[in-house]
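Note that one protein chain is taken out, while the other chains of the complex remain in position.
Going by the order they are written in, the chains are A and B; count residues from 1 in each one.
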Amino acid sequence: MMAALLRRTGQTVLVLFGVSVLVFGVFFATPGADPTARIAGRNAAPQVMEKVRHEYGFDRPLPVQYAIMMKKLFITRDLASYANRGQAVVPEIMQAAPVTASLVCGAAVLWVTVSIFMGTLAAARKDTWVDRGLMMLGLVGISIPVFWLGQVANLLTQSRYHDTWLFSWVPGLGYVPLAQDPLGWFRALVIPWVVLAVMFIGIYSRVLRHDLVALAGEDFMRTARAKGLSPMRVLLRHGLRTSMVTFVSLFGLDFAQLAGGGALLTEVVFGLPGVGRLTYRALTMLDLPVIMATVMYSAIFVVLANAVVDVVYLFLDPRVRDAR
Amino acid sequence: MPADPPLLAVRDLCVSFPARGRMVPIVEHVSLDLHAGEIVGLVGESGSGKSVTAMALMGLIDSPGVRVTGSALFRGRELVGMPQRQLRRLRGRDIAMIFQDPMTAFTPVYTIGWQIDEQIRAHEKLSRHAARARTVKLLADMGVPDPAHMAQRYPHQLSGGLRQRAMIAMALSCSPALLIADEPTTALDVTVQAQILELLRRLRGTHGASILLITHDMGVVAQTCARTLVLYSGRMAETGPTEAVFDRPGHPYTAALLDAIPPLYGPRPDRLPAIDGIPPQPADRPAGCAFAPRCGHAHETCLPAPPPPVPIGPGQQAACVLPAEGTPLPPRGPMTECTA
Partner (left out) sequence: MVALGVLALMALASLLAPLYAHDVAHTDPFASNVAGTIMLDGREVDIMQPNDNPLHLGLSPIGPTWRAAYLLGADSQGRDVAARLLYGGRNSLLIAAGAALLCLLLAGVAGIAAGFLGGVVDTLLSRLMDIMWAVPVYLFAISLSIVMVSQSVRLGPFVLHADSLLIPVFIIALVYVPYAARPIRGRVLALRQAEFVTAARGLGVPVWRIMLRDILPNLATTLVMLGPLVMALALLAESALSFLSLGVQAPQASWGTIIQDGEGLIYTRPMVAIAPGLAIVIVVLALNILGDGLRDALDVRDSGRRAS
């Protein structure tokens, strides 16, 4: 087990390095990009330009630029946003992280429970209208653009039906910190949770149902039935438990992508000041340091989550422990 | 011959699956008797319907639209058409099944011990402790070394032979009266095969279990079974006491199968006589005898309808027109060393 863990760590480090190079490359090495103007802002004075050029090493070769950028991001953490009056980028990200975390974790809880329920029910009632109906619902869920759904949700909850009992409890757009007001925090996040979860419920319930149905023909399922176990037990204890392995690894990847800022659109539509919205703001102002930092942090998050998923996989599937 | 009613009496069992708009018969009119304490062999090549017969008996076929007709009386209770809830009570407790590939037959994510405990506790009210104690004892009975630790291992961590022993232990955990063994040794090495067969033979004495042994290997049948049923293309070709079937086969297919076994004595043949052709697809079975296209003795009487089984000796029947026409197959030398 230790050997497998060490190997995984080594791979993770390598991928992290690769990611940093890729992100750096996108922003600073694409043809036609002038990083100096980007960082200093479009209408910066020549002295500022010169300062920026020197500080970031744009007058030196690319690898040196890369090294300087990495240092600023991770070690000295003084990467500053010039478009936003020199505000330090890294602390800003740290501040926005809990918001994104609240959004993504809540949505995750919702989508995991609902999709397990839907997927298992559909597999248990295979080929009945229950199955077909649930799968169609899932398919619809996958087909809805999340930002549009958020807009429609807002339309319904904030405007059209705001005064009915259905949605009168929905507060205005924005975030309420948990420590400050737990109930408010919850109420502000319920609709965003649902909106964000819809797409994933669609994906996961379908994947789970597909896996469970595929497993039903497996030998060990046949053995379990031959043992005289009830169908529910066979489905849940043997079928579900075995397909959890795939489910969890998929979940880990998606959760990481989301937490790393993939929830950008949802945050924007609902006015939640998370990492995603930070990125969006930076986009509209072409605030390059912020954009680069957020993209980098989110990519790191994804890579780390990948590694965590692999470790969890080792615990979930005993075959993998001895295989490597 | 024991006079008390058989433990399992199957009559005219037919299993059909829907395919392309019509019902395709996979198993047709299979009948067999199994008495307490007996090992009965069900022999046939791949695709002959052996496993489907076994699965049908246990009610384990859940393909949509499958139709099972006929009768299968287990201790006087009719298995065909029995509601699933009652079947579940029988499964694992009165009738148990062991499968061909023990690697895939165990759930990969739980330990062996956990899975055996599960079967015990599904049918009897035992504490986890008591169930585990029984599991360990069962494993020890099956010859598994260090059973307490083995119980904590996962299926993939055991060798093939140990896994099969564990599977047999699991099947016996509730002392079933009937054990259906579906190709229990096919996936194992020859030496391990012998051990497992020996184990199965002893079970009648140690656990009082009767066994329906399904296999394609005539050698296995010769070593273990008191009576044999030969299946070809879903239909019964021959049935009878193993010694009689091997010494005086009544059906050309049985004879051909025996011919294909390399002889232990006598001159060494240049080539093993293999049977030309392949068994027909279930959907394309001939109207007459299913073996006719490949049979050296086929003639007109074989073609119109499948020949009904005719008695050719004490307890022996063959589904062939030859005995009735007065031209039975010549007897072979004694081949079996059945220690039944």
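One rule holds in what follows: contacts are C-beta pairs under 8 Å (C-beta built on N, C-alpha and C of every residue); 3 or more make two chains touch, one makes a residue touch a chain.
All of these numbers come straight from a predicted model, not from anything done at the bench.
Asks: Which of these touches the unseen chain: A:Val152, A:Val176, A:Val190 or A:Val248?
Replies: Among A:Val152, A:Val176, A:Val190 or A:Val248, only A:Val152 touches the chain that is not shown.
Asks: Can you tell me which of A:Ile144, A:Val176, A:Val190 or A:Leu250 touches the chain that was removed from the display?
Replies: A:Ile144
Asks: I need the residue numbers on subunit A that touch the omitted chain, in ascending order.
Replies: Subunit A touches the missing chain through residues 14-15, 18-19, 22-23, 26-27, 30-33, 139-140, 142-145, 147-149, 151-152, 154-155, 158-159, 214, 217-218, 257-258, 260-262, 264-265, 279-280, 283, 286, 291, 294-295, 298-299, 302-303, 306.
Keep in mind that, in the parts below, only the chains that are shown with their structure count from here on.
Asks: Centroid from C-alpha atoms only, then distance subunit A to subunit B, rounded to Å. What do you get?
Replies: The separation of the two C-alpha centroids amounts to 54 Å.
Asks: For the complex, which residues does subunit B have touching subunit A?
Replies: Contact set of subunit B toward subunit A: 58, 60, 64, 84, 88-93, 96-97, 99, 101, 104-110, 118-119, 122-123, 154, 156-157, 167, 170.
Asks: Sort out for me which residues of subunit A touch subunit B in the complex.
Replies: 127, 218-220, 222-231, 233, 237-238, 241-242, 245, 316-319, 322
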